[in-house]
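Yeah, one chain of the complex is gone here, protein chain that is, but the others are all in their spots.
Let's turn to chain A:
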Amino acid sequence: MTAGSNGGLDEAIGRRRFLGYVLAAPTLVAAAELAPPAPAADARLPSPELTELLDLTDVMTAAALPTSGLISVEVNPDGTVSFALPRVEVGQGITTSTAMLIAEELAVPLERVRVTLADARPELVFNQLTGGSNTTIATYTPIRVAAAIARLRLLAAAAAELGSAVTDLTMKAGMIIDRSGGGIDIGALAEKAASTKTRQVAVELTPRGNFAVIGRPHNRIDALDAVTGRKKFTMDLDIPAAKPTMVCRPPTINGTVGSVANLAEVRTMPGVTDVVVISTGVAVRAETFGQCIDAVRALKVSWKPGTAEGKSDESVLRELEAAELPLGLRPPAPTVEGKFTFYFRSNSALEPNCAVADVRADCAEIWAALKSPIVAQRTIAAKLGLPPSRVAVHVTEGGGSFGRKLFFDAALEAAEVSQKIGKPVKLMWHRADDSRQGRTHPMATSRVRVAYAGGTVLSYKQRHTSVSTDLGHGLGEIITAMAARLPVGDIGFSQTFFHLSQAMSYRFGASSQLLSETDKGFNTGSMRNVYSPDVTCARELIVDQLAARMGKDPYRFRHDFLRDDRSRAVLAKVAEAGGWGRPMPVGTAQGIAFHAEYKAVSAALVEIDCRPETVNRPIRDGVTGPRVTKAVFAVDVGLAVNPRGLEAQVMGCIMDGIALALTSSLHLDNGHFLEASWDNYFYTRQWNTPPELQIIIMPSTSEEPGGAGELGVAASMAAVACAYGRATGTMPTSFPINHGTLSFVPKPTVPPIPQSPADGLNGAR
């Protein structure tokens, strides 16, 4: 990159300039507003909607300061560049892609960019929520603006230092070099380029044609830490006196403590320091988590009923039926119809719910992987009776999320325990807790009716009925979170969310897709890709039926009815790369599906083997079932900042889609879920993984990035379902397909967690 790359007069005409700031600081700090960036010519007034919202509360005075909502890139004297990302890294690779954006604009090696996660920053209002596959879309421009301003300042400082014109300078590998080849490291300029007062600066961004980092595959910046065990998750933090803490939980969903018969006795158990009743159960703090497990198991608690008392899969299905919206009169034309059932699923990450809390009389400190840290801060402050400004919320890197970390259940609990016992705690949910009392993807049904005549599809109607999805994390800001807790507000928000996320990608005439929700008694949340896997799976299965009825090949039919070239291109790509239509043995088949969301389009082709010798292959304590033997996935997300990271996200989405279609669900029985282990809840394992996998990232058709973290789940699940239907000759209508068979012996609910085995040395391999 050269200084001239943002200079040439003819090139500059028509190119957008962005406003940012250089901040008063001892070293160079350049910043940009994280709010949607506006071209320099635009007025800088906040939108009326935002003003209204701010007027609703008196807590947002800080937001009035012109620089309060900034994100900043800091150049350090050691030549490194620091950036605190107001999002959480949970595996999706955003610290890496963020470092790439900064490395691009500053021409520094990626290794010199230090991306950390910002503490809760209430002044960011809507802008500290990690979700909706939105991080890259929202931060792509602001981060580059900040870095570009730092570049301008460094070039100006270097020009003075080297006695060169800025136009004669080149930035390369963290150095600024003049025409004579003399150079100076950006670290040596960090203080000279600093500003004594905060100033607004206009800047142009590196044009796409000059990208040297963005759009090229890069390995993760935290990979070395991950493979050496040095990567620190919440439970790995060494916070003084924060001792292991667990909670004895009720046998049914959200039950509460009636009384405890042996509190004093359990307090004297080896290693135990504290036992206290809290709102969700009985908390135990001990020297080790092993001793917490012993104490939790020893507690004799009488429990009060929960919020789903007596309910089962069957009773919830009846509730859903009662809440169904009508499909209307059947039109006077041939129709294809179907009703599909999707059972509860767990969005547990491998790292269970956990948090560290140190609550003092007048302040508190929290550490947790939080996707909505501002809401967490406000809610915890309210629970503790402290002003939010006295609650520091540190966002740690998370061991997966899949929607789970949108909520902060463990952080709230940890704060409560710490306050009650007056000591710091390191609180962790047992796996059984995480599975039985943790958040779930709600059970849902989807009804579809399509009418057609000749070669034309006249109408498409889909009525999705679901146990309520808790969207109480709102848009990451306390105002909307409170609105979502109002009955009307929440329904309105869910409907809005549903409509915004469900595109009708096919030319199917008059189309309507509606959501109806019922029953708020379950702990639910937005599991990866939220409504789309179920909605798309139902639609694509019906599309296969429709194609058959109209005498068309499933691929050709989709290709003919998709709305645009970009959509047809991904579909054609998987058909070609996956060898659509190749002869397959009886009991095996291909399936193909399409999904559009997050400004992106995607298509999946899978091959499945449903022959008895495969379905019944022996795996100890594992669900085998049909095997997806090949998966081909094509994705067009617009500009892919890091294609290798995108590929990783798609790979994970494919594994999720396979699990949702074939193996993973929670069984609700008498007010509790039966699953309490990874050998009960059958997420995809190595023996379910397709041995053949190809992920194709389409040449970018856009200047802007789309979302990727959740995109691939829907088409994957749908393609697996379609393949299963074609291999077995029967369209599946209930998911996952093995839900009717309980493949494990449920663990007891009292005590709520199992003891660790003691025979581990026998299994040495």
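In this section, a residue touches a chain if its C-beta (ideal position, glycine included) is under 8 Å from a C-beta of that chain, and two chains touch if they have at least 3 such contacts; residues count from 1.
The rule is short, and it goes like this: contacts and distances are computed from a predicted model.
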| item | value |
| --- | --- |
| Protein that the absent chain corresponds to, by UniProt name, given "N,N'-diacetylchitobiose transport system permease protein", "ABC-type quaternary amine transporter", "Na+/H+ antiporter subunit D" or "Isoquinoline 1-oxidoreductase, alpha subunit" | "Isoquinoline 1-oxidoreductase, alpha subunit" |
| Among A:394, A:431, A:447 or A:573, residue touching the chain not depicted | A:431 |
| Which of A:26, A:270, A:310 or A:748 contacts the chain that the document leaves out | A:270 |
| Selected residue (touches chain absent from view) among A:689, A:702 or A:743 | A:689 |
| Those residues of chain A which, in the complete complex, touch the missing chain | 90-93, 219-220, 222-233, 235-236, 238, 244, 270-271, 287-291, 293, 348-352, 397-402, 428, 430-431, 619, 621-622, 644, 648, 651-656, 677-679, 683-687, 689-691, 693, 753-754, 756-761, 763-765 |
